[in-house]
Every structure is written in C-alpha cells, then in structure tokens.
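Only a single protein chain was left out; the remaining protein chains are all shown in position.
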Amino acid sequence: MSQVHEVTPGGPPEASGSRDLKISRLTKEYATFTAVKSLDLVVPQGQFFALLGPSGCGKTTTLRMVAGLETPTSGTIELGDTEITFAKPYKRPVNTVFQNYALFPHLDIAKNVAFGLERRGVKDTKKQVADMLELVELTSQAHKKPTQLSGGQQQRVALARALINKPEVLLLDEPLGALDLKLRRGMQLELKRIQTEVGLTFVHVTHDQEEAMTMADTVAVMNHGVIEQMGAPIELYENPRTTFVANFLGQSNLLAGEIEGREGDQVKVRVQGAVASVPGDRAHSDSGKGWLGIRPEKVLIAEAGQPIDAPGDVIEGGHVTDVSFVGVSTQYSVRMPWGQELMVFEQNTGARAMLPVGTAVDISWRPEFAFLLDASQDAKAGIEED
Amino acid sequence: MTTARRWIGDHLVLGLGILVLAYTFVPIAIVVLMSFNDSSKSRNVYKFQEFTLENWLHPGQWADGMGSSVWLSIQIAFCATLVATILGTLAAFALTRHRFAGRSAANVIIFLPMASPEIVMGSSLLSLFVAAGFGGSLGFVTILIAHVMFCLSFVIVTVKARLSGLNDNLEQAAMDLYATEAQTFWRVTFPLVLPGIIGAALLSFSLSFDDFIITNLNAGQSVTFPMFVYGANQRGVPMEVNVIGTAMFVISIAIVLGNEVVRRRQAKTLAG
Partner (left out) sequence: MAALDDVVAPKAKRKLTGYWLILPGAVWLLIFFVVPFYSLVASSLFDPKGSPLTGYDMTFHFQNFWDAIDKYKGQIWRSLWYAGVATLLCLVVGYVLAYAIAFKAGRWKNLMLVLVIAPFFTSFLLRTLSWQLILSDDGWVTSLARSTHFIDLLQVVGLVDGDRLLATQFAVIAGLTYNFLPFMVLPLYASLEKVDPRLIEAAGDLYASPMRGFFKVTFPLSLPGVVAGTLLTFIPAAGDYVNATLLGNTNTRMVGNSIQSLFTSQGDYAAAGALSVILMVIIVAAVMLYVRTAGTEDLV
C-alpha cells in the first residue's frame, strides 16, 4: 500500500527541474521483515530534503538504495529520466556522507578529499581540493590524518570529500549524530548555508525531528517502511495527518471525541460533553470517532475562574499535577476531570508566576489550531520511549 | 597500611608478571651468550668456556653440514611462507567477506592443525606419502608440503583478525566515490590489511624455519637446521649454531618492533 502525499513546496517556488530524484514503489525485503514498503517519493532538484523517522523505520535503507549500496527488491529509482535502480555505486552521480564519516585512515585529508576526483580520472586536483577545504574551513589540516582531527572536523572532511564531486544528489546519513549539542547546532546551520550556496539536492536522513525541521525545505516522516506524511516542516508540525506524525514531531495532546459532522467549513466534535470545532482542512477523518489534537504550546491555562486571554474552546475542571521549569517555558501536566493528563507549555514571558501543583485551572485553545485524526490510529504511535 | 606495603600490594602482580617475562628470556640470553663461546676446547659439555668472535666472523669454519642445513631451512621457509601467505590470505577473505556453505566446518578444519600434536600430524603425513608411493623420495617437496599445511592455519587466523577489524564502511565509501571493485580493493582494502598479511608472513617464516618434529619425520635424507642441532646433540653441539639462533632472534625482533610501530600509527587512525 503506498502513501502518496502532495509535496507542499516550502521554499520559493521553483520550476521542477529535469533532474529530480524520483523513487517509485521502492521495496526492500529481507528474509524476516520488510524494511521499505513500496515507497513513492519525488525530491525536486536543488531542495534540502529530510527523511525523518525513528530507528528501524527504513530511512537509512532507502538512502543506501539511492546510493547503490543496497539492492532494491523491487521498484525504481530515477534521476531525471535516467534510471539508476541497479547501477553500481561508482556509476551514479550520487555521493554519500556516512554516519561515522568512513574517512580513509591511511590517507591524509587532502588525499581523502581528492579520492573521488582521482577515481574519475581528473589529473590535477590541487585547486579543487584547496577550494573545497576552504569551503569547510579546514585548509590548515590538509596534511593531517583523519584521527588527528576532532569529530566535527572529520565530519567536515566527509562533507568536503562528497561535495567536491558535485553530485546531482548528496546523501547524508545522520551525519551529525556523533557530535555534541552545540557543535551539532553549528553544523546544522553550516550545512544549510552550504546547500544554499552550491544549490545541490541534499537528502538528509535523521531521527532528530528538530534537526529535520531546522534544515529542510521538505520533510518526509517515515515509519515502518512507509511515508506517513511529507511537506514543509511547518505544514507537518501544525497540521499532522496521522497520530504518528503528531507525536513524533514535538508533542501533542490527543483527546478522544465523537465526530458530529460538518458545518460549512468547520467540523464539530463532541469531546467530554463539550463541542469543539476543527477547520475543515485540518480534519483528517469524517465520521465516527476521532482524536482531537492540540499542541501543548497552543493550550492556554489560567486559574479556575480567571479570564483567559483570547479564549477559544474552553474546558474547565482541571488541576495541575506537575510543573517543570525548562527555562524558556514552563511545562504543566494538567489532570482533567475524565482522568486524562494534558500537557500545557507556557512561555515564560514573566506575565504571571508559575502555577503551583494542585492549582485548579481552566484550559482553552483557539479552534483554528486544533486538528482531527482518525481514531483507528494508535494514540501512542510516535511517542519516543525512554 | 604503610605506603610501602600499599605500593607492594598494588604492584605485586605486575612485579610477578615481569619476573615471569624475565624468566622466559633467560634461555635466550644464554643462546646469545653461547654464540660467543669458543667450542674447540670442549664439545661434549654445554658450558661457557672462552669468549670468541670466531663463530660470528668465520662462517666458513662452521661445522660440516651446518651451513647447508641453514640454507635448506631458509629456502623451505621462504617457499612455504609464500604459498601459505597467498593461500591463507585468500581463505581469510573468503571467511570474512563472502558467504558459502560449510563455513563452520571450514573454521574447525582450520583451527585443528594449531591444536594437534605435531607427532601425530607428522605421522599421518608420512603414512600418506608412503601410501602414495613417495616413501623413497622424501625431501624438499614433502617438507614444503608439510610446512605449508601447518602455516596455513596461522596465516588465516592472523589475517582474519585484521580483516574483521576493518570498518566495512570504508569499502562502501570508496565505491560511493567512483572506485570500481578492483580499485576499492587495491587502494583501500589492501593497504589496510597489509600489516596483518606481513605479520602472518613473518609468523609463517618463523614457524617453518623452526619446525622440527614434523620435518624430522618427512625429511628423508635432507637435513634442516633444527634437525642438524638435534642430531648434533649426541656428538656435542657446536657453538656456532647459537649464531643462527641469535641472528634469527635479532632480525625477528627488529621486524616485529618495526611492524608494531607502524601498526600503532595506523591503529590510531583506524579508531575513527
């Protein structure tokens, strides 16, 4: 079963180039399980594309099939109108930045970077190597061996080594995984900058949703071998179509409800006695039961009886069971009368002091931020386990 | 606990270990020492008589048959090393990188020669040669065959260890960077496995040169260096044999230490 979703262009609209990466019905089956199930995907030329999902979802396998390091069981991979499904890795205009960098330990940095050019028969690689090292700011390290460099430096060498070949598609397999937080943030911006500068198609595989949303023009969320939803980061985040996406990107409150029906461009849902409304284009289920979703940061909270700023749908009767001060925001756990605990994130604007545990509260959200999901989906899908 | 007692306690095991190590070197020291021994005075007693450089400086005056036995041992060791290293490296690649049926059976057969008693291996080979009709022509070839046989296991194990320690991403990265399978092998895999292959070759040469029991049974009329020494034991061992022993030791140590230095440098780069 394939899930085909419209790609909502995130960046400035560009003419669909002739060298898009097109994956059709790509499948990879192993003896005991199927890693990738009939995947359909189009990555327009020049985009920064992220393939996001938990470990084991098949994203790395997909990437390796595009690189030629795994053989698909069925399906096709095309670059423009050239089919590369079974072409050997060294015959594809595609390069990879590996997760553990895979730098050649017996060659120095300059030779590592020049490797691809030399294999293609380029005679004088000096200038190109020098330019590339300058791009990643490693000119002074040219004659060192890989382990004499730090993790961040090795990562940049791996990038330079791939980029120098000007591939039509650059594949990045969780390249920032081994770096510490600050370094990772810096590299994320670097990668985005370089991609914009050179204009190549980047396909970045990661399990870090913040990373994907920060860097990519388009994100595809993968789960168990299929794509759950694909689009611009903001589209995925604000309007998730499955519980997996709702929980995997950020966090969501999902309330069980009965769908009452459409009223114009709104869908009415009965939740715990009250009736909430969801805009038509954010309702992904038509009848029967549904999950009414609202992001914690969109939920407003106030002490019971106190006025809420710009209220929308209001639910009374909750009380605070946990308060976490996270610096930027305060995260509340609120137990509602029907037993469910909802999460509320409030930015620490300083306008009001933190509400202590036990406080009776009312919560509210504006209906245009709610979304409606199919009740048959698992409400726990996508929640990262500790 | 006083500081002294604590220091002893902490370092007791290490001290004992170093003692054991020293103990293993005592006979070596004696070999070196005896190579400078003048053996003309007493042949039947293995004892240090008088210092001399004669043994080292005048190989022409070595006991009869010793020179030719050394030469034979070197020739056999060289050929055996060549064959065993090539065959063993190929096999190590097969075991580490490729799939085939009977892999576990292969592993057992490879391990067994390292654990079998030499007398049994020598006996069985001899009975094979005799049964095949070569009983009368034992010599260089039969010795060579035997040596390759037991060196193979050591080569395979050594190269396998090196090969399986390699990050296999490196080969994939090479192919991703436009290297064909052949180019990947010669430019990435081979340079990285080479230290292991060299180590295996050295080990092989040592084992072959030094082998006695299996060789003794399958040599026919030929005399290798260990056979010469053993035979000389009855009449009185000439001291110049220790020159060979010392030379072997010094050369091997130099090569091993050199290889170790190179390996250390590469090991640092592999940890990435």
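Letters A and B mark the chains in the order given here, with residues in each chain numbered from 1 onward.
Rule of thumb we're sticking to: a residue touches a chain if its C-beta (ideal position, glycine included) is under 8 Å from a C-beta of that chain, and two chains touch if they have at least 3 such contacts.
On a predicted model such as this, the values are computed, not experimentally measured, just so you know.
Student: Who touches the missing chain here, B:8, B:57 or B:130?
Tutor: With B:8, B:57 or B:130 as choices, the missing chain is touched by B:130.
Student: Pick from B:56, B:140 or B:230: which residue touches the chain that isn't shown?
Tutor: Of the listed residues, the one touching the omitted chain is B:230.
Student: Using the touch rule from the top, list residues of subunit B that touch the missing partner.
Tutor: Contact residues on subunit B toward the absent chain are 11, 13-14, 16-18, 20-21, 23-28, 30-31, 34, 45-48, 87-88, 90-91, 93-95, 97-100, 106-121, 123-128, 130-131, 135, 145-146, 148-149, 152-153, 156, 168, 171-172, 175, 181, 206, 209-210, 212-213, 216-217, 225-226, 229-230, 233, 237, 241-242, 244-246, 248-249, 252-253, 256-257, 260, 264.
Everything that follows uses one rule, which is that only the chains that are shown with their structure count from here on.
Student: Could you please specify the touching residues of subunit B with respect to subunit A in the complex?
Tutor: Interface residues on subunit B, with respect to subunit A: 167, 169-170, 172-180, 183, 188, 191-192, 266, 268-272.
Student: Could you pull out which subunit A residues touch subunit B in their complex?
Tutor: Within the complex, subunit A contacts subunit B at residues 67-69, 88-90, 94-96, 98, 100-106, 115-116, 119-120, 145-148, 154, 161-162, 165.
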